[in-house]
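Got a structure here, written out as structure tokens. Questions coming.
The complex is shown incomplete by one protein chain, all other protein chains being positioned as in the whole.
So, chain A:
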């Protein structure tokens, strides 16, 4: 009897370890031969811990299992959800990047290969550098970290640069609230990231890679470190990648709690052992990145998507999507929402469908007030903008951004002035200090919002002006995008900014 209990952090946070132990104990007590597999999560966090039992009919799921249900589970007295693949929330997805996540044992390389793993890398090994880069260009893949820059163009720049050493750096500093896709894929299918980085290495001629992984993710660090070790033992990494005669190896590095290090140039500084301050561009990291050498800096999801592009072909990937947003988007539905989790689908679904239809509305049962899309630097979208399709340009036109595709739902008890103040406060705490609009602007922003809260209407144009300065004058997205949550809160929820003033009138 094969039973799957996820080891994903979200599942563990909801008791998966205790459930796994209880099942093991109950199996011993019944003298049952149970093979317990700790898989990644299927992404349905609302059902975690989601235990699966392998049967001739397929894998049968049991949702929200508690440790005292272990005996009932083994004795067949627990109500099931049916086959996991048939659960509507799961069945409606297009899982390309996350195809294996939750299906396999994350550290079993043979299981990985049995489910399509390494096919992409083997195909890339027979291609020229230019051919590899062209494949990524043709797929239309754009950086999933937030900026949406075409991945292939970045690779092309690095591939064409002349240098004795080039690097692949994976940005796993997933600091945005409402996002957890990087963590989930690293915990649930780490070899896909390793394979993606190896393909990138072959494509641009880089022999060394680093994953800059945030310290807030200790489970992900442990799993990826183990996966790298296994990959090295099995010849997937090292001087002769899968017998190709070409070298690629990588290391996992731990961040140290600075949000700004998710910005690629501060990440590079941090990786070099410096303060994580932002570098002015140019020079582009693609030409002078880590230790001054040509460097590809890509997000986890971008790199983890590369293997499936090579496995099934660029055409197949590019066939999904909307406009210039090709392929799939890994939506992370979070916050005050009934059915939260990771939902991978082609670009193009509307915000309202995601929140109401997939997410099921709020967890509290109250009306939705706002949805912050794209992390702490993303706009608060009001319900009136729920018809906006999920796509880079589509969100841009509505004054928002998709970012890393995290959505945080708020119900009508949310105080948007307080959320705007928090955005400024967060920027003030996390500013690297390099540029004035961000370092000073954020502090003044908190003060100005406090004035508004005290009923000073004259402070509103001041805040608007300050936001313009921050947006136009900041060196990176931290100062430059903090105006998104602030101004969207002010524009779409003016009532929250006028309470005291109105009371006085």
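In this text, a residue touches a chain if its C-beta (ideal position, glycine included) is under 8 Å from a C-beta of that chain, and two chains touch if they have at least 3 such contacts; residues count from 1.
Just so we're on the same page, contacts and distances are computed from a predicted model.
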Identity of the absent chain, which is to be given by its UniProt protein name, from "(Fe-S)-binding protein", "Formate dehydrogenase subunit gamma", "MetA-pathway of phenol degradation" or "ABC transporter permease": "Formate dehydrogenase subunit gamma"
Residue touching the undisplayed chain, where the options are A:109, A:237, A:401 or A:414: A:414
Options A:112, A:191 or A:217, residue touching the unrepresented chain: A:217
Of A:372, A:388, A:448 or A:482, the residue in touch with the unshown chain: A:372
Contact residue for the chain not shown (choose from A:48, A:135, A:263 or A:394): A:48
Interface with the unshown chain - residue positions in chain A: 9-10, 12-14, 45-46, 48, 174-180, 182-183, 215-219, 251, 253-259, 270-277, 290-291, 332-337, 340-342, 363, 372, 376, 406, 408-411, 414, 419, 422, 426, 430, 432
